[in-house]
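One protein chain is absent from this view; the other protein chains keep their places.
Labels run A and B following the written order; every chain starts at residue 1.
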Amino acid sequence: MFELIFFSLLNGIVTGLLLFMLASGLTLIFSMMGVLNFAHASFYMLGAYFAYTISEYVGFWPGLIIAPVLVGVLGALIERYGLRYVHRWGHVAELIFTFGLAFLIEEVVSFIWGKETKAYQEPEILQFALFTFFGQDFPAYKAFMIFISIAICIALLLVLTRTRIGLIIQAAISHPNMTAMLGHNVPFVFMGVFGVGCALAGLAGVIAGPALTTFPGMAVVLGSIVFVIVVVGGLGSLGGAFVASLIIGLMQTFAISLDYSVSDILSVLNITPDSEGALRDLWTLSLPQVAPILPYLLLVLILIFRPTGLFGKRES
Amino acid sequence: MSEITNTQTDEISVPFVKRFGPWIFLAIGLIVLPYIFSSNIAVYTMNLMGIFIIFALAYNMLLGQGGMLSFGHAVYFGLGGFMSVHFMNYVEAEVVVLPMFILPIFGGIIGLIFAFIIGSFSTRRAGTVFAMISLGVGELIAACSLIFVAFFGGEEGVTGDRTMGPEILGIDFAQDIEVYYLIAGWAFITIGLMYLFSRTPMGRMANAVRDNDERAEFIGYSQVRVRLVSFCASGFFAGIAGGLFAINFEIVTEENLNALTSGVVLLMTYIGGVGFFVGPIVGAVIFTLLQTLLSNYTEIWQLYVGLLFVLTVMYVPQGLTGLIAMHIPAYKMKRMSGLFVPYLRIGVPSAIMVAGMAGFLETVHHVRSAAVGETMMSLIGIEFDTHTVVPWIIVCGMSISGGFFAKSQVSQLREAWDTANAPQTSNEGASS
Partner (left out) sequence: MKIRSMILAGAALATLSAFTAQAAETIKIAFVDPLSGPFASTGSSGLQQFRYAVDELVNKKGGVLGGRMFEIVAYDNKMSPKESLIQFKRAIGEGVHFIAQGNSSGVANALTDAIKKHNKRNPDNRALFLNYSAVDPVLTNAKCNFWHFRFDANADIKMNALTDVIKVNTDIKKIYLIGQDYSFGKAVAAAAVRFLGEKRPDIEIVGNELHPIGKVKDFTPYATKIRASGADAVITGNWGADMVGLGKAIGDTGLEIPIYTYYAANDGITKTIGAGGKNKIRLVHEGPLNPPRTEAYKAYHSGFKAKNPDKDISQFRIVNTIQMLAAAIEKAGSDKPIDVARALEGMKFTTLHGEEIVMRAEDHQMLQPIHISVHTDENITFDSDNSGFGLLVEKSVPASDAALPTTCKMKRPS
């Protein structure tokens, strides 16, 4: 049991930190521009595919730098020539634009790279077990993922709080008009933040690609979870996104690891449910079975009872 | 959004033909269509269209009329389908005796019930919060459908047999054409009801709340209640569409209520045009055609649909119906003829450009996916070798020269457009 808890904890942290790399960019974009970027996870997928192609020619490590930069530039271009153009039609149109973009990027990816799973591998140097605990290996690559995510977290924190650019960004988040009046080029800041957010998602894709397999559906399976994090954490709150990422990451791994079901509770209470009625599936419901819906349950509950999210201060 | 509000003239004094003409035309059209397009596959496509027309119109009660962007509206469509297919099975098992054509009403009722339950908390807010709740609820119910196998049938879904109901006038719905008339009948009724809803004070208030909820409150309407009523009505009609789906396909699965279906209905409604009552109808027809016809000719049709969608959102946010509606002022002033030649001058090179680009994509796709040694491919009946230079020069040349000439014609089109609409000072359609 201890072994299960220990490894679930580690796996949960790996997933949570990975999700945070996506969520941090999304929450910055959302709080500045008020746009929930549906295509954010698509940039994550693009990161993985770019890095895969780069690794085919020059290996894994250059891809770690080049792929996120490419994704970031692409993101900035899309903001400049796509999103900013659509902005004139209003918020709903912007949301629908990013929704369509997500659809389009998936099609483009399967057009360029094909539909099959790509054999994007972790670098040879990281293909060993970092430590063995109760006979179970912990791959070094997972540790590397944790390391990169934490490094990015710290870098992000430092940039936002210790640099001039970070202060301008913070100002633009809370008072965009006032910041513009002070002579800062707010549209340029928007474009930059959008690009950096996409680059972060791309970097997450680069390191997640080998671990979670690289295929055209990889954006969809992660896409809506990232929204859940941003909304649950609270709009515009990086700290909230961090906490929510870890909660969701841990929740998903632990829900799969722990085999408790409704029938266990019922048997403790000495109730024997009928096994024929329309609700029969409810009585056999187990925790691993409901694991995929827990994040959405959390989302709906948070939106009903605390629309500002855990740490947020405003609704939209 | 505000410039595309429903601003039809008051129709109390409108003569009979003008008032009922479109409806009579619609009814005759629905009856005659299968005689024009009589092949099996055509009837099948029209059945699909009918179902999605109802669904898209129901969706537009939220998006277009109420300004509520939902990412989970397939929930009500799917639940309606499941309820109807269960009733279909009750009929087969002779638990209840019902004629088959009445089944969609049960779909509508379950859609209404669930819309009321979910709407009671989700419509408290509009905008992004509403959109996020709809997404969450959508994912939640889609995931639940795989867990509660007794009702949803798991991954395989629930099947039924539509021919098992009591025969009425010798119709047992064994053939698709019989189902067509069933769908057409329901479509006619629901289109009428949804149109009437948009004319009621409640429907008008939905527009008001969409445009400015505070003002609507000042008049004395609760914005939450207005949204809830729209939401319930929309859920009801979506459920009816789901019920028709169940009759047509005799199977309802998880994908009827998942995010993909929710996305598809958003897509078709938006392409059609959210600001117009007929917009979703146009969108549903065009999307179904794209889906069934385009996929016959090309494997990468989804790429084209994606491009079309993104380009629509960017450049024609009023949708295709909006594009047509832009020409109404010029048409009324009888100046359409002045636009004909400029359109031709820009249309021909644009068509060449599009054809060139599509040819390029198709050729690339063929080179990548064909077996080794299989270098011949055929496009619109022309056979050529993809491993020679000539086809590439042709498709690239078509795209570039077409694009170049099209661009050079933009200014003359703009001029012609301005002259065609010149004296009209306050024309709303052409404001873009």
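By definition in this document, a contact is a pair of C-beta atoms (placed from the backbone, for glycine too) under 8 Å apart; a residue touches a chain by one contact, two chains touch by 3 or more.
Predicted model only: the values in this text are computed from it and were never measured.
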Which of B:302, B:363, B:399 or B:421 contacts the chain that the document leaves out: B:302
Which of B:134, B:223 or B:253 contacts the chain that the document leaves out: B:253
Among A:30, A:215, A:242 or A:296, residue touching the chain not depicted: A:215
Subunit A, residues in touch with the chain not shown (by the definition above): 1, 3-4, 7-8, 11, 14-15, 110, 114-119, 121, 129, 132, 134-137, 139, 142, 211-213, 215-218, 221-222, 252-253, 256-257, 288-289, 292
Chain not shown, touching residues in subunit B: 39-41, 44, 48, 143, 146, 154-157, 159, 161, 163, 174-176, 249-251, 253, 255-256, 292, 295-296, 299, 302, 369, 371-374
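The definition used in the following text is that only the chains that are shown with their structure count from here on.
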Interchain centroid distance [CA atoms averaged], subunit A/subunit B, Å: 31
Interface residues, subunit B side, partner subunit A - complex: 1, 63, 67, 69, 71, 121, 125, 127-129, 131-133, 135-137, 139-140, 143-144, 147-151, 259, 263, 266-267, 270, 300, 302-303, 306-307, 309-310, 313-314, 317, 361, 364-365, 368-369
Residue ranges of subunit A touching subunit B (in the complex, touch as defined): 34, 36, 82, 85-86, 89-93, 95-97, 99-101, 103-104, 106-108, 111, 114, 224, 227-228, 231, 277-282, 285, 289-290, 292-293, 296-297, 299-300, 303-304, 307, 315-316
